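For this view, one protein chain was removed and the others were kept in their places.
Lettered A, B and C in written order, each chain numbered from 1.
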């Protein structure tokens, strides 16, 4: 297999990111088909990146024997069926997070993948960000000793539309899920218990929609470490994505990414420009890297760097966090999904 | 009253700091007497800073009509009696934190102060640190809008001796108490509930002594804001004292203080020297400022910047934090001390 | 003209950078032919990026009527002939710096371009770097008032091979030339006089080869501002590329670019990783941007952002800097090339 032939389901915002990266930054792979129920979107993307085939249904991709692997970039509720279809067709799968919003669906999809023996990678792209990857490496390499305390700051520049919030499954499944993955990834240890403190401080309408917009989630890790995730739906200065780990031998912390490193001094203050605005800019490189590693894993028959189980556990954590918020008590993950 | 005559009880480490500051950095005041049951320590300090009188008992100070105000820098268990004696003698009082380790003692001491109508200031010196004062000012001036999320990082370079830990009243009364004060001070709002997650990660002997050495304490404020305090008894890189506040209109964060601002680039990395080692170096200026403001408050008959109530509430918070840790549930402050 | 057809002469290091960028990051253009006297290099590049034609001589490109524009990425001594050939063939030209090493050759090439009326852009890619572009914007927008003092720090991680140094034309034509361009670009004013102080401190062999490896070049601008360029052939911590401008209303300075923004604190020091190693990493984005703007300028018939005159003047500055070094006196640019 010299070049991997990929088909993608979903020509929306994240599908466009993947298409651009496949055109230029992912060696050894070729995007040969794009499907979207909004057929015009599929056609437009096909035209833009010289993708040979555009379809209005995912089956056309699943049915094409020339396609080696499928990228699932469609709406979350379509993920399980496409995963199962792709697995049945013997195709490797790259699926955006979350796999699904219910554990039953996730377990069904993962069982299908297991049975088919195909590879599955979940789109937790932030693991591939240079800053967070550096933190992980520091911990793996022992640069800071045994981890004791973890901070994850994860704030959006502004809340999504209320229409989206209503169907998103809540802040924990929609936003914190990336941070739940990051917590496990960085520390290399599972979370056993969460305690959530939440509030509606950004926009009362979010509260009326049944969600919160501000949260602190305490994490207790199997290795004894403690952690806290800080989420806000709005940081007026822009996308705020930092982590910090205190270990027995040192600490590591990361800064945001900025469009430039210029510092301006005036008679009023010393200032710099705001950080990169949102995830498309901030994580541009990580989207390319995750696909490149997926392709490498398939081509060289190696495990993918973000497995199905890696996609499942953050959903368990999100459910536990929501339960903790509502019941005002710490919740063990094995209450949600017995180990 | 042109110059305020001060007597100090306690010639230990913090007493020496106060004596040095009074000699040079606190205008309008003169330290005229020092008492310590370790008489030699009192004599030594008197010799070093030209303090006219040295005693081996606090009563000698309380009985001297020429003394306007008393600095209480002796062991915590002696505080209530000295406060009550000073109040009875009509002397103003500057007392190190905590006032006492039990609410009953604190309430007794504060009642005596109230009855006597003397001024009382508690030694929460960190409020006078340039960084934290700047954060407070940003919030008061509306530079970051309404506060939503607070982080306090407060880590010591190393744990105190086990002998001290055993009598300290626990990490919350000994170490976190400064952070409890800081939380109230910065946000200008009371904490109504705490939830504590704690661990013994630094030294098992601390656990055997009945204490913890690593903690995350979640705070819920009356104004709706959320906060988290991060405590560790050991950060190998030194004293780590930072805060960060996200507000509706912006955010403010502070860095540690360093002995110099030099950055060295070598073939291995870009580096700088470690932060100032511990509280005597880091908070040197704040110790001088708190005394200067105490003297000003007394001389100009104004309220002190850190009142008796400011000394009492962090103790309530510490007791609530300990209760939360032991009962693994959020604890409201009014469970400890009905409002 | 919907898509611009480009031919490139030179399949070496910089040619490879351009080929990769044209494959992915330069909308509206297609690289249709590559020529190199090392024919295998041309073939390899053609294979890697699906370039339809590979040749062993530049004439094949100049003779192809389907080619709209030529990228000149071959050895400096071949530039004038290729520019003149391309101009005669009515093709637009993107040429790497320097245009040539003698003013006579440069003037000949520029005259040919003028006569043919084709567009010419010189590869001073650093103008497109986010940091330096931000400095230029600050000056244009008046963020720092009138410029008074300019510092350019420009240090390589290590010297090139001696064999290269011997034919490079010297440090001013090879290395400082980028800084000469940057000085004019940032301040928007011409340099009228230079004074050079130079030394051999990095490697005596460089001195034996007739060159220097360390230099400070003072600049006097037509608008009265003063500037200094700091060059070293070796900074052991890596590629050091910073500028700083003091103006009447403020100052702006830029930092290097780093692979990540992680900061590690240990018991020894606070540290971060070294900056991006050399120009291919540091200026990766600027190489893509300069080509994109060249393509835009041609397609929309607008002036190119780096003109032939922009390519000529830094050579005049380099010759003046060398003369100043040898004669130990300030040298006006009009001594080299009468205005």
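The rule we apply is simple: contacts are C-beta pairs under 8 Å (C-beta built on N, C-alpha and C of every residue); 3 or more make two chains touch, one makes a residue touch a chain.
Computed from a prediction, not measured in an experiment: that's the story for all the values here.
The hidden chain makes contact, of the residues B:251, B:274, B:289 or B:336, with B:251. Summary of contacts with the chain left out: across C:107, C:190 or C:230, the touching residue is C:230.
Between the chain not shown and the residues B:5, B:131, B:154 or B:196, the one that touches is B:131.
Listed by residue number, the positions of chain A touching the unshown chain are 235-237, 265-275.
One chain is missing from the display, and on chain B it is touched by residues 23-25, 130-131, 133-135, 138, 143-144, 249-257, 259-267, 273.
Taking the whole complex into account, chain C touches the unshown chain at residues 145-146, 148-149, 151, 155, 195, 197-199, 201-202, 214-216, 218, 220, 224-228, 230, 232, 234-237, 240, 246, 248-251, 328-330.
Heads up, the rule we're going with is that only the chains that are shown with their structure count from here on.
Chain centroids computed from C-alpha atoms place A closest to the centre of all protein C-alpha atoms shown.
Mean C-alpha positions place chain A and chain C at a centre distance of 39 Å. Centroids built from CA atoms put chain B at 43 Å from chain A. Mean C-alpha position of chain B lies 58 Å from that of chain C.
Shown for chain A are the residues that touch two or more other chains, namely 249-251.
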